[in-house]
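With one protein chain removed, the remaining protein chains of the complex are shown where they sit.
Every chain is named by a letter (A and B) in the order it is written, and numbering of its residues begins at 1.
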Amino acid sequence: MKLKGRDIISLKDFSREEIDHVLKMAQAMEPLAESRSNMLHGRILATLFFEPSTRTRLSFESAMHRLGGTSIGFAEAGIASVKKGENLADTIRVVENYADVIVVRHPLEGAARLAAEFANVPIINGGSGAEEHPTQALLDLYTVVKERGTIDGLNIALVGDLRYGRTVHSLAYALSLYDVNLILVSPSMLRMRREVLDAIEEKIRVAEKATLDEIIDDVDVLYVTRIQKERFPEPAEYAKVRGSYQVDLKLLERAKQSMIILHPLPRVDEIAVEVDDTHHARYFQQVWNGIVTRMAILSMVLGKNG
Amino acid sequence: MKLKGRDIISLKDFSREEIDHVLKMAQAMEPLAESRSNMLHGRILATLFFEPSTRTRLSFESAMHRLGGTSIGFAEAGIASVKKGENLADTIRVVENYADVIVVRHPLEGAARLAAEFANVPIINGGSGAEEHPTQALLDLYTVVKERGTIDGLNIALVGDLRYGRTVHSLAYALSLYDVNLILVSPSMLRMRREVLDAIEEKIRVAEKATLDEIIDDVDVLYVTRIQKERFPEPAEYAKVRGSYQVDLKLLERAKQSMIILHPLPRVDEIAVEVDDTHHARYFQQVWNGIVTRMAILSMVLGKNG
Partner (left out) sequence: MKLKGRDIISLKDFSREEIDHVLKMAQAMEPLAESRSNMLHGRILATLFFEPSTRTRLSFESAMHRLGGTSIGFAEAGIASVKKGENLADTIRVVENYADVIVVRHPLEGAARLAAEFANVPIINGGSGAEEHPTQALLDLYTVVKERGTIDGLNIALVGDLRYGRTVHSLAYALSLYDVNLILVSPSMLRMRREVLDAIEEKIRVAEKATLDEIIDDVDVLYVTRIQKERFPEPAEYAKVRGSYQVDLKLLERAKQSMIILHPLPRVDEIAVEVDDTHHARYFQQVWNGIVTRMAILSMVLGKNG
């Protein structure tokens, strides 16, 4: 299987076989991530972040550097040529000359796909609007496989802002290719988008719930995301529901011994700090897994691997 | 011919022989730009952008990385030491310790030359005020030679904002060393600066025109630049003249088959998108040519080449 030259825009574009292959390649990257490699020596990554995202940017750069490559780019919305009125298509047709692969982060949905239409080098979607964040979902899946040995057969709960959280959209599409029970836990205002539900409900079992309390006993993977207060028209509304989506030691008393907690980070208070030291917590290990997953992706689209 | 240690501040400082030599070295860089090189392994480029310019910065960084070097720098006007009241001379005397070559972009005319007076490492002008942008002009000339085989004997039109466009100033100085017919096409408010006209009119044939319509039949190279609405005291004034400087398919019906269109980018609407697919369009190829030209310049001033 070859991903050389492939754009990574949406996990909707990927088969289960392709995802499994990426996860296998990620595992193969573990020793290189430690020891470093010259596999991509001379290759250049461009990180075009029209919207800031320090951790996604640094994760890609760290992955590229571990493989011997270099990186260039920008990290602010207000870049010069865009201020001067340039459209995204032109920016991409310029930057594809500077680099061998481009990661695009953009506040607008569809931006990464538009970029891919104009570029002759591979485009990786580093997050587009509230739509998708495919490499985050791949590293989430890699974490599940690494920690639990399999994805099939698990009860997986996605918790928090399922409406605007791009990570959970990508993850839901990917999980629908596996044999899982998906539980969606959110305030009613922040329920999973209709379009995502429609796409996944015909493939896997999906249940929507309103509180963590109802589901904690049976879950194998608890995927927690941040709920932004600003989504609620009244702060009082937020205050009312908030507690139902917070993970603390008390809640964990009822969890399975083997249950793992993931979070795309940054977190605010949806996971209590006291949880960090439990054997359930895996959200900081996810960060490392992101590096090896992105090493796999970069090496594959550049035709040096897999 | 040696450019080792040379500052690249203004094309007024260059002879035709020197420019021809740079263009020849740029051509020699084409295969290295593709395959990458270790020619500048261990060398450090500093990009000091007191004014943002994503594409010039990324172009220099891509050139440096393709030659095996690395880059450091800043991309925002409000850098810390400048905010604290430091003058440019001190900033340069500090940064020359960090790097082997420095690219300076500055909103004030004369800034790059001042930097060169204080630095012991080569300074490259990455654009100073509305004055000059010498490496852009060199890549423009390289594009003409690459596409047309020669500069001598051509009818070359510079179109748009000839008053504030730093690119066209550098280009006009350089073209005055060749045997060309130069046609200047601009609204009267944005005519070529007197000082540039005085310097070039004694060397080459220069004609000033008010519209593209008058000159399109005879032109070999059409060099289009952006006209900023803000230059006009009344928006209505701009609206009146705007159409006279826009390139579209209709205008191109009357152009020579071999005519090429260049643009320093970013463009807004002065070249219609429909023109991109014609055989006249060369503005995206210019971006690639900028990388090889800057590879030539960096390797030459660092004494590794030519």
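Following the convention adopted for this analysis, contacts are C-beta pairs under 8 Å (C-beta built on N, C-alpha and C of every residue); 3 or more make two chains touch, one makes a residue touch a chain.
Owing to the predicted nature of the structure, the values given are computational and were not obtained by experimental measurement.
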Hidden-chain contact residue, picked from the options A:Ala75, A:Val145 or A:Ile204: A:Ala75
Contacting the left-out chain in the complete assembly, out of B:Ile44, B:Val145 or B:Val268: B:Ile44
Sole residue of A:Ser15, A:Thr54 or A:Thr278 that reaches the chain not shown, by the stated touch rule: A:Thr54
Residue numbers in chain B that touch the chain omitted from display: 41-44, 46, 70, 72-74, 76, 78-81, 83-86, 90-91, 93-95, 97-99
Positions on chain A where the hidden chain makes contact: 35-36, 52-55, 58-59, 61-62, 65-66, 68, 70-71, 75, 226, 265-268, 284, 287-288, 290-291
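The criterion applied here is as follows: only the chains that are shown with their structure count from here on.
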Distance between the centres, which are taken as Cα means, of chain B and chain A, whole angstrom: 40
